[in-house]
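A single protein chain has been omitted from the complex, and every remaining protein chain is retained in its original position.
Labels for the chains are A and B, by order of writing; each one numbers its residues from 1.
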Amino acid sequence: MSTIERLLEVHDLRTYFDTKHGIVQSVDGVSFGIDKGGCLGVVGESGSGKSVTALSIMRLIQTPPGRFASGTIRFCGEDLLAKPERAMRKIRGKDISMIFQEPMTSLNPVFTIGNQITEAIRLHNDVTLAQARQRAIEVLDLVGIADSGRLIDQYPHHLSGGMRQRVMIAMALSCSPKLLIADEPTTALDVTIQAQILDLLRKLRSEVDAAIMLVTHDLGVIAEVVDEVLVMYAGKVVEHARVQTLFDAPQHPYTVGLIDSIPKIDETRYRLKTIEGTVPNPTDFPPGCRFSTRCPHARDICRGEEPPLLKVGEHHLAACWKNTDFRPVRQPEAWGAANVS
Amino acid sequence: MADTTIPQIPLAQSQMRRVICELISNKVTLVGLIIIGAMLLLALLTPWIAPHSPYVQNAFNANQAPGGTHLWGTDHFGRDVLSRVIWGTRVSLLVGIGAPLLAGIAGTFVGTFAGYYGGWFDRIVMRLVDLLMSFPTLLLGVMIAAALGPGFSNVIAALSIALFPRFIRLARASTLTLCNEPYVEAAIAAGRSSSRVITKHIIPNLIGPIIVMATLWIATAIRLEASLSFLGLGTQPPSPSWGNIIRDGMNNILGTPYPIIFAGLAITVSVLAFNMVGDALRDALDPETQV
Partner (left out) sequence: MSREEQQSAESLLQVRDLVKHYPIREGIFVPREVGRVRAVDGVSFNVHESETLALVGESGCGKSTTGRLILRLIATTSGQIDFMGHDLIQVGKRALRTVRRDLQIVFQDPYASLDPRLRVEDIIAEPLESFGLLPRRKERRERVHELLHEVGLSSYHADRYPHQFSGGQRQRIGIARALAVEPKLIVADEPVSALDVSTQSQIINLMQDLQERHGLSFLFISHDLTVVKHIAHRVAVMYLGKIVEIADKQSLYRTPHHPYTQALLSAVPKPDPSAHRQRIILKDDVPSASRIPTGCRFHTRCPLADAICREQEPPLKEVAGGHHAACHFASPFPIPVHDRPTMPGVETSVPIRQNIR
């Protein structure tokens, strides 16, 4: 299979921010791809660069202070980073759409739900108001809103948080996007509502053609929805694997630590395992492996040289010197290279 | 153990130091600061700097254009315009800084207490504030100055009272927000008495916005003082202030325009300087930008 068939191909993306305290390397050499209809989870803690990666794909990074220091984002074969802003506006909301964390603030309080969805539809499609309204009711039905014909004329403040997030998802799906980016879609919601939305996301995977990129800090959410996971730490991809592989046999010490440190509901341990220390300051990352300051296995090579993302198993990449017995290697196999073979 | 897992954190610069660094790192602000500094020097050292007396009249020398012994020319009484403007700096700065300072201090206290304790005191204070703020500041200043009668200290009093409600409102609003901050709750849970909570947590945290507002109001107060003096309600002739220099000049605008031009320039430059510094202070003191 060639790379051309992939829906999205991000290669060596570097998104930097120039601040008065120095350059913040929010995303630093990230590569991955998503197939048509695929579902990729991006997981990481705050400051890992997961949201900036998502915003970079949408080109929603404010420049300056942000800038794309290098890399390509190929979407349907075209490089998004090379496109003028006007062309991006046609893609945003139509081919790639995004849902955000805050369902409370993402809807404009002075317009009805229907107004906001039909406006999004008519912005990208040449349809009449009646057709747009019909489509709006369709997508509201799709996201499990029972009384869509009535709800369409209501204002956002009439809706609860969970309903608003459904409306946001409906709006994102209204133009039949090829890629849906969901940035922490359930973080602001309560557990029982989160369960509803996760259920919806899983249902949508089988009913909608869109590929999904789910950005979250919650490994539980990852495990429930996606089939492929990208683990990010301090602006780098540290591990990339199928979801089952990642939870069964994580290879990077950070992933291991992360999985171990979450309290689990069906298991009782007295003490939780922890990852010592804190995430390094983004203006001042340590040399070599960025996890080396907190890693229990760190050796000299880790503190001096950056580990490449290497194939460690089938459909499994990890960036750790442990996998080469702490010996430097010549040819780093990137995800793309592994994919071509 | 602790030292290995926790990265070294450098000592923070003190708040004051950081704000000053930020202010002088911007060229426009630096210019504003230099202008204000120069004005302060002029006001302090007036008798030694002013080349002539601001009062001595000389009919033979009236209505002179700038140049010669009178750098900025003379007015229709033959008084040196430069000296009069320099003497006027004193009045303008005293009123300009004094009125917002008094209003700021009093307003902070009243506003903080009203916001923190609420109840009937709050309700009465706020209705009075609403009443006072329904008049434009200049009109209020004119009314109070007219009631108190002209004179330098009365101008300060009038302007302080005119600005007072604005500071009460800002201090009260900030207090209400701060009262909901968890660190204020933490202090109460830590057994702090109300008065200590106010002096230790609330006032230090609302002083930033108050200073910014005071700086911006200095510019307005300078303008207002000039307006009051122009209307004859402020500093009384022959004492010079920028406002009454313009007023005098108006009567003799066909004789010589220079008193108006230079006094007007002094007002413009000083108002600009305080506005620039005020804006920069607002940015520097904004906690959002503190890293």
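What we mean here is this: a residue touches a chain if its C-beta (ideal position, glycine included) is under 8 Å from a C-beta of that chain, and two chains touch if they have at least 3 such contacts.
Computed from a predicted model, the values in this text were never measured in an experiment.
Only one of the listed residues, A:Met98, A:Val167, A:Leu200 or A:Ala318, touches the absent chain: A:Leu200. From the options A:Val42, A:Leu258 or A:Cys289, the residue with contact to the unseen chain in the full assembly is A:Leu258. Summary of contacts with the chain left out: across A:Phe111, A:Tyr155, A:Phe247 or A:Phe326, the touching residue is A:Phe247. Listed for chain A, the residues touching the missing chain in the whole complex are 1, 34-35, 37-39, 45-46, 144, 146, 160-163, 190-196, 198-200, 202-203, 205-206, 217-224, 227-228, 241-244, 247, 257-259, 261-266, 268-276, 278-279, 315, 339.
In the full complex, chain B touches the omitted chain through residues 1-3, 5-6, 9-12, 15, 181-183, 185-193, 196, 201, 204-205, 287, 290-291.
One rule holds for everything that comes next: only the chains that are shown with their structure count from here on.
Each chain gets one centre point, the mean of its Cα atoms, and the points for chain A and chain B are 51 Å apart.
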